[in-house]
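First comes the structure, then the notes that go with it.
In this view, the complex is presented without one of its protein chains, the others remaining in place.
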Amino acid sequence: MNDHTLNDIAAHQPAATEGTLKMAARNVNVFYGAKQAIRDVSIDVTQENVTAFIGPSGCGKSTFLRTLNRMNDTVASARVEGQITLDGEDIYSPSMDVVQLRARVGMVFQKPNPFPKSIYENVAYGPRIHGLAAAKADMDQIVEKSLKRAGLWEEVKDRLTDSGTALSGGQQQRLCIARAIAVDPEVILMDEPCSALDPIATAKIEELIHELRGRYAIVIVTHNMQQAARVSQRTAFFHLGTLVEYGDTSEIFTNPRETRTKDYITGRYG
Amino acid sequence: MSNLAILFLILGLGLVAWLTARAKAAGFQPVGGIRPHSRPNHHGWYVALWAIVPALIFLAVWSNIAPGLTMAAAIDTPAGATLPAAGMERSAILAEVRGLASGRVQGGFYPLAQEMVPAYQAAQTRYGIAAAALAVILALAGGAFAFTRLRPDFRARTRVERVVMIGLLVASLIAILTTIGIVGSLLFETMRFFSKVSPVEFLFGTTWSPQTAMRADQVGSSGAFGAIPLFWGTIFIGAIIAMVVAIPLGMMSAIYLTQYAAPGVRKWMKPVLEVLAGVPTVVYGYFAALTVAPAIRDFAAFLHIPGASSESALAAGLVMGIMIIPFVSSMADDSIAAVPQAMRDGSLAMGATTSETISKVLVPAALPGVVGGVLLAVSRAIGETMIVVMAAGLAANMTANPFASVTTVTTQIVQLLTGDQEFDSPKTLAAFALGLVLFIVTLLLNIVALRVVKKYREAYE
């Protein structure tokens, strides 16, 4: 890959709109025990734009993503400092309910992780635990709508009772996206959603991200710079736990301000 | 000369063989620039094995046929000729001869036995010396033969290693022999039992009273061998009451320890469960009989429940359930730990609480493993003996009243085989038939459980 193609792809992106602020992180530090994984990161996530986190592996981009819906709570030794807000509300304040937070900030993981249940039950799981459907008909509707949004409906509508684990990798990942959409979150976090998929499945997911843009604020972690250039309007470059540069995707890829960013996207290291 | 002394003599010869062969081999010079194939140690072992193994095989065979030969010599005397031809008296006299000769019996009942003792002892000494001589000759011949074969290019190591491999193979065949022994002895005795009592009556009969009467003309002299009440009692205690206790407590313990407990709590509570698993069953049985059963009987009497007995199914089942808790808990622990972390993250990331994640995602995902574990637990519970022997009682009741007394397969096996019965009465043979049923059922449970667990493990690997 070279600068030229990346530039071309990035140039094709619709320009990032100013956007309404959805999530804001201010001076965030994350520690695992005594080891600091994230240093003083401040970033804004807007409703209308897809935000991509890029950077070499181990740079902390996934760790930072997991602070946005407090998935780091599940790691006993993890500690988060600083402030992260969702619609102005501090998500680490005691009054913030983590269960509610995660319903509002959904997540899609690196490896597709459908539950070993039927396709229908996978999608219905979230609405059921949150009580979003009053009747069976409502649930059917939510499931259908979510699967349609995830672009999976046509492929699975005749076998909703089949196990979710019986689908192909790409279908499983779209099922996981449908599962996240079903609770109607405001933000969707995607942690390298295509890293386990083949190019065709990847293309489908990217297409899906385009379609979902605007309806949900989307944050995607990726190690594939072409993907970042293709799907995102805003890009943040992480290196060694710090946020090196954050700006419009077209800017970052065509005219990076920092040499470290430039070195990375031109393939000097990675 | 006693067998033990001969044994040590042979081993001593082996040591000598080892030392001399090793010394000889140490002097080997390279032939044509090639080092000797094997180290002196290997040559030593080669000769020592040749000295020891044939002699030991001879001794093993000899010790099986020697008593017969000795007794034959004792019978082949004037006194022996007056022996009763057959029956109880003859074998009693012969047993006394053996006892007197070995000094285990001081004074005997049969004068005839006294007469035969000198001949017996003489034969014993004669054969003992002969055996010792033969064994020593074998050892020397074996050692000498091997010693002459030692040469610098002799591949002693290969030969010794072949013997080691045969030894390993034989050791691992013991497991098959044991299995064959179990199946063979159970089948053989069960066939003998079925020649006296029909299998249909045994498997489907509902009356169990194996007390064979003293006289043939008494009522019920044949005894009744309908084992259905036993099967019911076993299932009632082991598969129902014990599991009602063990499954929820074991599952919840495992869940709490793996998903909720702080590391400090886990560090202290896991050993508690392990200790619970290590307490011998006889201690559980004593506790059930001494403390739990009376408490349950008093409780039943307080509630005016009819049929309450001091040996109740509930007492045995409760204590057995507690005994099984660590087992269920560790199986559940393993199964839940095998569910990928991604599942748990996926559920938590949707805003599920921990308990929702556990009950709606982790446990259903781990279900095959848990079911396999429960099947193993059932197999262990129905094969458990001491708790039911000490706390469940002997009455073969077909009742679903947990306060009443029921009996189980294992209890009856113990009961049938600990009286003073001659060995081929239907009563003792029935124990083997019960054992066969128990063996088949536990075997099937284990096979199914292991298959389920294996499939489940593979699904996540």
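Every chain is named by a letter (A and B) in the order it is written, and numbering of its residues begins at 1.
Going forward, contacts are C-beta pairs under 8 Å (C-beta built on N, C-alpha and C of every residue); 3 or more make two chains touch, one makes a residue touch a chain.
To be clear about the criterion, contacts and distances are computed from a predicted model.
Q: Given the options "Phenylacetic acid degradation protein", "Cysteine desulfurase IscS", "SoxAX cytochrome complex subunit A" or "Phosphate transport system permease protein PstA", say which is the protein name UniProt records for the missing chain.
A: "Phosphate transport system permease protein PstA"
Q: Of B:V200, B:M252, B:A301 or B:A400, which residue touches the hidden chain?
A: B:M252
Q: Can you say which of B:A48, B:M390 or B:V452 touches the chain missing from this structure?
A: Checking the options B:A48, B:M390 or B:V452, the one contacting the hidden chain is B:M390.
Q: Could you pull out which residues of chain B are in touch with the chain that's been left out?
A: The list for chain B reads 157, 161, 164-165, 167-169, 171-176, 178-179, 181-182, 185-186, 188-189, 248-253, 255-257, 259-261, 269, 272-276, 278-283, 285-287, 289-291, 322, 325-326, 353-356, 358-359, 376, 379-380, 382-386, 389-390, 410, 413-414, 417-418, 423, 431-432, 435, 438-439, 442-443, 446-447, 450.
Q: Can you list where chain A touches the absent chain?
A: So the residues of chain A touching the unseen chain are 9, 12-14, 48, 97, 99-100, 103-104, 129-132, 183-184, 186, 203, 206-207, 210-211, 213-215, 230.
Just so we're on the same page, only the chains that are shown with their structure count from here on.
Q: Just curious, how far off is chain B from chain A if you go by their C-alpha centres, in Å?
A: 59
Q: Report the residues of chain B in contact with chain A in the complex, numbered from low to high.
A: Touch residues, chain B against chain A: 263, 340, 342-353, 356, 360-361, 364-365, 459.
Q: With touch defined as at the start, can you tell me which chain A residues reach chain B in the complex?
A: 69, 71, 74, 76, 98-104, 106-107, 109, 111, 113-117, 125-126, 129-130, 176, 179-180, 183
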